[in-house]
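First the structure, in the form of structure tokens, and then the observations on it.
A single protein chain has been omitted; all remaining protein chains appear in their positions.
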Amino acid sequence: MNIIERILENINYIGAVALFLIGLRIVVLHSNLIKRIMGINIMGTGVFLFFVAIGNVSGGVVPIVGANPEGSTFVNPLPSVFILTGIVVVVSITVYSLSLVIRIYQNYNTIDQKELAELISEDNNEH
Amino acid sequence: MNIEQLPIINLILFLFMALLIPLLKRRPFKITLILGFIVMCLVLASSSHLLWHVNEVGSFSYTFGGHEARYGIEFLLTPFSALFTWVIIILAMIIYIYSSGDATEGIEQSEYGRYYVLLFILLLSMFGILYTNDLFNTYVFIEILSITTCAIISIKKKKDTYTSAFRYVMMNEIGSLSYLFGVALIYMATGYTNISMVSESIQVAFASYPFNIVIALAFMVIGLGIKAAIFPFHIWLPDAHSSAPSTSSAILSAIVIKVYLLVLVKILFSVFGIDILEQMNMPLILLILSGTAMILGSIFAIAQKDVKRMLGYSSVAQVGYILLGISLLSFLGLRAAFFHIISHGLMKTALFLSVGEIIFYKKTRKVNDFDGMGFIMPVAMGVFSIAALGMIGLPLTSGFISKLNLGIAVLENNYLVFLVILIISSLLNVIYYLPIIILAFLRNEKYHYRMTTIEKTPRTMITPLILLGILIVSLGLFPNVIMPYIEAAVETFIS
Amino acid sequence: MNDIIIKNITRIIIPFAQMYGIFIILNGHISPGGGFAGGAIIGTTLILYTLVFGREKGKKKFSHKMSEISESGGIMLFVIIGMIGMITAGAFLSNLSGGFPQGQLGEILSGGFIPILMIGIGIKVTSTMISLFNLLIDEEKL
Amino acid sequence: MVYINVFIIIFLIICALAIGKIKDLIGAVVLFSAYSLVMSILWLLLNSPDVAITEAAIGAGVTSILFFAVISKTKRYEK
Partner (left out) sequence: MKNVIANILFIVLFIILVIAIFEMPTSPSTNAPAYNDVVDYYVEEGADETNASNLIAGILADYRGFDTLGENIVLFTSVVAVGSVLRSTKYDKEVKDNE
């Protein structure tokens, strides 16, 4: 079957897109705040997987000069550089949002979006 | 040390200032404030020089590490980036002077140091976004910008700031990752991240891999649209604006959103180019979004009782105006959009800062409590009125000029519908701004006696407000002072 | 935690893990790895120490002041190295053209400022990780 | 080689879906840790060991610890 072959060829890209969308779904629809932060992380890894898949060369070797036999093709080093930056950025965002979660829990005693929305609307009605 | 080093020196000055503040925490806070002011003055001087240089001598590029632009990272100084960094530093200085009069509402004394660290890193990232000519470098700066903007909201220790900051950080992160996905798709099809190189090879890539380019455009516009509060993605904005400290709201609404819109302009015109956009019917989609934003933003604003929320929704409508100018894809349209970015920046700063002063001294944010406020705080309310009249678009203010320009641009393209929408939106603006002015100044004779008991506000708070009022009026009277620079900025995208 | 087995095993593991982290940082430019990975590994060992021996002892190993210094020190090092390039070669972050020693390809001392930068990044990441963990875990001091 | 790749991708997708479904947050973090580790193996297969090391240290190590720290201060089970 042609279609299965093509899926197998592009499996990394399809996986990347799937992870991106699953992460997006968790961020948008899930009501638990910590789960939503995990969703951000999953989205991030999806994008990074896409980048890595762009850089891959089948039969290529890691771009380290002198450690590989002569004549071998190197993989594209640039996507790796992008991702190294990206991973750290996503971690920073994660930690910042986790600190917000701690504060929200201390103030409202819940980390569930639906309960939070109710509590906030109650607060607004009191004033 | 030649002129080409100035952009990076600006960034390093901001960075050093941000690193210096924690070291100074045992000294009196005044020293930090004065040092920060000196840094801002230096940056203002160098940005003014750069603005003069790029307009008189010509644009130039600066590459890091002495590598060629395509292999490394490039800073591109065009009339566009020079003009808007100059505007940003002026607005930031006004807000900075205001906030130094210990009116940073809701922020505690012990957090002042961190607030200014975040403020300087915020400025650094905005300068970086405008200077850089590299898609991935833009992503890095966008992330710095989004984390700092969230942090200057959540620095206020109140219950609702945390929830609104959390929502903002989630939306922001979805936006950043969508943008990064777009960068990945463009990199996949062209092999470059340098904007000039991409725009050279994108036509070929579009011919061979159209799906890459279409999806990349969609992801980037959605990602930046979330951050710039373009209509269907604006849900984070009113919460974030109303719960943040007043100075932060002014920064957010007047500068940060505009920076994202400018990135969007850069992406649309420099990366993709008008040809591809028109083939994809992108202008039509953006036009529809901007039209709905202009009407619905104003209608939502009418329904608000909290004055800061009202201003937030008004920003949604104003983003619609700017987007309308951008999506006409014409010289006049972009000129109107750029002018409106500047004039709305001034007006929104004035509105938020004057409201901030009122909230700080009167502890009220309900629209109905503005009864007779004009006699209690004449300067704040006076500047508020000037800015509000500007938002309505009355002559003599800068708002009138931007609406006039926008109207001309719309007529040039024969979009009569949008002229009607423009007028309806202005009328809706009248409905929610005018009652406040009438309440504050014209009704309730009994408040007249309060003229004698004017609140003593620090001079550092009054001066920026008066300055803003003067700037709004003078920009309305003499728009031609700044028009050549704006036209030069437009010419970097449309020749 | 008062389990003697965990304490002793942690004592044995931590030096090796830290050595591994330092190895990764120092070899970042000749083999896979680099400042981020190595810094994160050293950071996790410090977090492990704090978890096993408690916050007070952890504070002694890596005090607040030290983390603050390495916090801004990492960036400062970066910018100063960049400025050296700016003065000598006229471009921010000039490496070999900025006059940094070239060294022998494949040795640890090679690549101009890259090893120095990697060490800077490593220190920065380490201190960031441990101070973020401490901020998150700290009891409220009311 | 291709089949290992496919297997890993399926594992990752199932992991991500399970993170969305599971009610116990500690379990979700453990799943997330496993997810990051397998992701780093995948990146090793795709010839980028630098990224794999960083992801194993930061994604599976530090991020999980930070999640645990926060869960210990908030609620463990969601409704």
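Chains here go by letter, A, B, C and D, matching the order in which they are written, and residues are numbered from 1 within each.
Throughout what follows, contacts are C-beta pairs under 8 Å (C-beta built on N, C-alpha and C of every residue); 3 or more make two chains touch, one makes a residue touch a chain.
Just so you know, these numbers come straight off a predicted model, no measurement behind them.
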item: Contact partner of the left-out chain, one of C:Ile13, C:Ile87 or C:Leu135; value: C:Leu135
item: Among B:Leu13, B:Leu76 or B:Ile144, the residue in touch with the chain that has been omitted; value: B:Ile144
item: Residues belonging to subunit A that touch the chain removed from view; value: 6, 9-10, 13-14, 17-18, 21, 24-25, 28-29, 53-58, 60, 63-67, 73-74, 76-81, 84-85, 88-89, 92-93, 95-96, 99-100, 102-103, 106-107
item: On subunit B, residues whose C-beta touches the chain left out of the figure; value: 15, 18-19, 64-65, 67, 70-73, 108, 110-111, 114-115, 117-118, 121, 124-125, 128, 136-137, 140-141, 143-144, 147-148, 150-151, 154-155, 157-158, 162, 185, 187-192, 205, 208-212, 214-215
item: Residues in subunit C touching the chain absent from view; value: 28-32, 34, 71-72, 74-75, 78-79, 82, 92-93, 95-96, 102-103, 105-106, 110-114, 117-118, 121, 124-125, 128, 131-132, 135-136, 138, 140-142
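The working rule: only the chains that are shown with their structure count from here on.
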item: Between A-D and C-D, the pair with more C-beta contacts; value: A-D
item: Subunit A and subunit D: spacing of chain centres that average the CA atoms, whole Å; value: 10
item: Inter-centroid spacing, subunit C versus subunit A (mean Cα positions, whole Å); value: 25
item: Where subunit A and subunit B are represented by their mean Cα positions, the distance between them in whole Å; value: 28
item: Interface hub residues of subunit C, defined as touching at least two other chains; value: 32, 34, 36, 132, 136
item: Where subunit D touches two or more other chains, by residue; value: 49-50, 54, 58, 62, 66, 70, 73
item: Touching residues on subunit B, where the partner in the complex is subunit A; value: 136, 139-140, 143, 146-147, 150-151, 154, 159-160, 162-163, 165-166, 169-170, 173-174, 177, 180-181, 184, 187-188
item: Subunit A residues within the subunit D interface of the complex; value: 8, 11-12, 14-15, 18-19, 22-23, 25-26, 30-32, 34-35, 37-39, 41-42, 45, 48-49, 52-53, 55-57, 60-62, 75, 79-80, 83-84, 87-88, 91, 94-95, 98, 101-102, 105, 110-112
item: Of subunit A, residues touching subunit C in the complex; value: 62, 64-67, 84, 87-88, 95, 98-99, 102
